[in-house]
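Only one protein chain is missing from this complex, and each of the others stays in its spot.
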Amino acid sequence: MTGSRGEKWVFGATSALVLLFLYLPLALIVLYAFNKTTINSWPFPGFSTRWFEKLYHDEVPREAAWLSVRIAFASTVLALLLGTSMAFAFARFRFFGKELINFAVTLPIILPGVITGVALASFFLFTNNDLSTRTVIIGHTTFCIVLVFNNVLARLRRVSPSLEEASRDLGASGFQTFRHVTFPTIRTALVAGALLSFALSFDEIAVTFFLAGADTTTLPLWILGAFRNSQGVPEVNAAATVILVVSLPAIAIAGYLMREEGATRVVQE
Amino acid sequence: MESGTRLIRRRISRALYAHPRGRLGLLLGPAVLWLLIFYLVALVLLLMTSLWQQDFFTADIVRHWTLSNYDKVFTGQDGLWLKIYWRTVRLAAIVTLIDIALAFPLAWFMARIVAPKWRTIMFLAVVVPLWSSILVRIFAWRTILGGQGVLNQILVDTGILNHASSAFLYNERSIAIAWAYVWLPFMILPLYTALERIPDSYLEASRDLGAGVFTTFRRVILPLTFPGILAGSIFVFSLTMGDFVAPQLVGGGSQVLGGAIKDRFGVAADFPFGAALAMLTLLTLMLFLAITRRSGALENV
Partner (left out) sequence: MRRVLAFAVAIAAVLAMAVVVGACGDDNNDNSSSTTGPDINAQGEGQLNTVNWEGYTDSSFVKGFEKETGCKVKDTLAGSSDEMYTKFRSGGGGQYDLASFSGDASLRAIKSGSVAVLDTSKLTNYPNLAKKLQVPTFNTIDGKHYGLSFMWGANVLIYNADKVKPAPTSWAITYDPKYKGKVTVPNNPIQIADPALQFFGQKDPYSIDQATLDKVKNKLSEQKPLVRKYWVLATDFEDLFKSGDATLGAGWPLMTNDLKKAGMNVKEVLPKEGVTGWADSWMLSKNAKHPICAYKYMNYVTRPDIQAKVADVTAYSPANLKTCEVVGAERCKELHVRDENYYSAIKYWKTPVAPTNYREWTDTWNQVLG
């Protein structure tokens, strides 16, 4: 690209340092997942896979992970429905209070989770609802809506409505038009929004902390609890390593999608 | 003759076509209703809670309107809570600046120096850390900065220190480091998007007109990337204002807002006071948002 040799080297070196900063803790997490002892000291005490074995036999984090998956899935589905329909409303109609609603839907993700968490906790306290999986899903959906909304809206804005008009002129019904014309154009935006939504919900701790019931131990909550017990820390490192490895395919899919779209517009929009 | 479902679908389709307001209602209604009930009403309830009190013994909420919680926030306890508030704002600002400084070179490198085919990979490389548990990533700093951790051991081995220092962990510094680390990708991504959009021709034109590196930066690059910087800043500032995980895992005695709010709701039952603190946080961030809204930075969520 542009830039002199000097520029390349300066930026390259700095970038390498920044990337190192980003990855050093990750590398240590993976490293200490193989720690022989429970004391994470330096130099490295020695290798062992015992924590992965313990994790394998421990049903508690497995159930926690499964619960997190279910919650993320439910929140994503709800967010897809609510966010997509809202995006269509914004793209195809003019109405009263657009800017305000736009602002309102962005708030849950811009404001820190602790505010959403305590606000909803107060809400459920007053409506006398038990905290449970359902309350967590409600909390997660609230901040996931905007992720889908922004992605789909940006895409709809780039697609001319004349395509849909043409489809109708050719005799297709509303449903057919949606299925064959509209949906394909927003499909990747939906996937991008869904991926973001799922990822954020799966790892969420701030909102979840205030909305989880005694029965609702999500993976992040299990991790927070495992920190209480010094025996638990290496197992947590093992769990984090597993999560990272398992999520690599998802990241690869995201990368593939972005290649289709050209650069990084898909996720950013 | 059309089949049953086909007929119904056609009828609905026609009805929707004939009543655009109805379509709008169906599309907009559910989402707006959801936000209204599960967010805005909840926020108002939080406000109402901040105007009540909680019995210190039984933890029952006493619905008696009072401003005592706000009084305590602004004037109480020799200004303790204001001290905590400004400490949090200061840390949030510092972390935001650190992240801008760290993100810019990398974003520039990714957007303008690296060949296009590598960009996606680098983008993913920035995103990958986000897919590992945020709690574990913060906890890792305990390991790195602790007495037996990597940093101290290296400093001792190379002779820079005589013995392990306790200055790296369990204080505001370690919280700031953990925060800067964890939210860094959220600053890199918008910056990268913004930098990528600057056409080469702009920079060439600037050079042709005789501008040096700094002038080009100040008058061309900075204004164009400003929305990106703001978008990233909103996220980082907001997330640090509310976080309670890093202070608990790597912090010392000094409290920050997020931790104080969480303690009032999760540990010491004083919901009304916690709500007042939350309202203060909310107001601060709304102010920040209002100032930055003009630049359209909010669209890059």
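Which chain is which? They are A and B, in the order written, and residues in each are numbered from 1.
One rule holds in what follows: a contact is a pair of C-beta atoms (placed from the backbone, for glycine too) under 8 Å apart; a residue touches a chain by one contact, two chains touch by 3 or more.
Note that the structure is a prediction, hence the values are computed from the model and not measured.
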Among B:18, B:115 or B:267, the residue in touch with the chain that has been omitted: B:267
Omitted-chain contact residue, chosen from B:170, B:192, B:235 or B:288: B:170
Omitted-chain contact residue, chosen from B:105, B:149 or B:227: B:149
Those residues of chain A which, in the complete complex, touch the missing chain: 38-39, 41, 96-97, 99-100, 104, 123-131, 213-215, 217, 225, 227-230, 232-233
Chain B residues that touch the omitted chain in the full complex: 36-37, 40-41, 44-45, 48, 56-60, 76-78, 80, 83-84, 142, 146-149, 164, 166, 169-170, 248, 251-255, 260, 265-270
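Operating definition for what follows: only the chains that are shown with their structure count from here on.
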Chain A and chain B, separation of their C-alpha mean positions in angstrom: 14
Partner chain A, residues of chain B touching it in the complex: 9-10, 12-13, 16-17, 20, 23-24, 26-28, 30-32, 34-35, 38-43, 45-46, 49, 61, 102-103, 105-106, 108-110, 112-116, 119-121, 123-137, 139-141, 143-144, 148-150, 152-154, 181, 184-185, 189-190, 192-193, 196, 200, 203-204, 234-235, 238-239, 241-245, 249, 258, 261-262, 265-266, 271, 274-275, 278, 281-282, 285, 289, 293, 298-301
Residue ranges of chain A touching chain B (in the complex, touch as defined): 1-3, 7-8, 10-12, 14-15, 18-19, 21-26, 28-29, 32, 39-43, 81-83, 85-86, 88-89, 93, 95, 101, 103-123, 125-126, 138-139, 141-142, 145-147, 149-150, 154, 173-175, 199, 203, 205-206, 209-210, 219-220, 223-224, 227, 233, 236-237, 239-240, 243-244, 247-248, 250-252, 254-255, 258-259, 263-264, 267-268
